[in-house]
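The other protein chains are all here in position, but one chain of the complex has been omitted.
Moving on, here comes chain A:
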């Protein structure tokens, strides 16, 4: 019976775009069968594992015509990323060619991989642990260097390390409680009181809270800071957009047919990934009359983490300006007062009063260099809470981790509640143990008698 769990999968594993080289990756039992059908060159059965082989991809369904000149990497199980047979086709990077090769692979025995499926297999086949596999997923999804760093840290086990450290602290306390219970007459172990548990619970909780604080930033790093540019027609929105999208900052361009929302574009602003919403709304207008109305703005403002509101200094404030100011009053907002080189016709003091000086930027020509102030402001806004100062630079970016950390923190609340209610230490420690278990679920550590080992290494036990 053919299963969906472990059949042969394929996907383009380089980011979409017009890069120099693209890679189509195939993994699974039939990986070699597939490549042999569509490759002309050496006898791949005879080449060693982990070699790269020159040749051509041919299309068996089109009279074996040559499709592209390629280098094919052969990696034999189990020493591969997925622990299955893996083939990587390095082809010329064009979108059309790469897609064609993928199509040929798919019509010769592989199926399209789901997002993250290679990593899922690496995990299921025991190649990597849970938190590592999640980090790989984040790495794939990472959109800027900063988020790449967070993912890499996690992959190295920084998060694991931190969690393991917390667990060890709890374990020591637990072992002490256990020894008090199982060896009541043993006089050398300090008698664990609920007071001691309380101070440990507070300490661990503080660490967890700090980790959770990074989660919000982590989410932004992963998903991008949803940002919309609003303003009435001809205030300079498209200039701002084009400046932000300056070539070297654009990370991902939109390719129809990819899963990404065509209405989103990503830019890297000093390490903060901005997800620009409804850029099409601005683009559409470029060659026509700009018609992005208030209604449309309303919608994008709602789904934004950050709103960039552009006003024209050379014209008095209009009703529409006022409406937009009002609409964005409750959003995180930066107001850009553009065209200050022209005779200023707006009441700057009034604007300051309306939007607050802190969030106001004035610029003469956003077109040329005006974005620098804006970029500073965005970076400050984001890194305000001291993202670099978190423990070992660990950032929690994964939803499962966040939820487990919340559970662990709640368990600690129960510890404190129990102590407050005068419960005996062996009951209070039930919740302490729950906290320890939840943290273990993050790193994928299961109960393997750790507690007993701790008990016996820490204490000299008898009667």
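Assume contacts are C-beta pairs under 8 Å (C-beta built on N, C-alpha and C of every residue); 3 or more make two chains touch, one makes a residue touch a chain; residues count from 1.
The rule is short, and it goes like this: contacts and distances are computed from a predicted model.
From the set "tRNA uridine 5-carboxymethylaminomethyl modification enzyme MnmG", "Inner membrane amino-acid ABC transporter permease protein YhdY", "Transcriptional regulator" or "Quaternary amine transport ATP-binding protein", the protein name that UniProt assigns to the chain left out of the figure is "tRNA uridine 5-carboxymethylaminomethyl modification enzyme MnmG". Of the candidate positions A:163, A:425 or A:442, contact with the unshown chain belongs to A:425.
Of the candidate positions A:50, A:182 or A:329, contact with the hidden chain is made by A:182. Where chain A meets the chain that is not shown, the touching residues are 1, 3, 5-6, 123-126, 130, 178, 180-188, 418, 421-427, 430, 434, 444, 446-449, 451-452, 455-456, 460-463.
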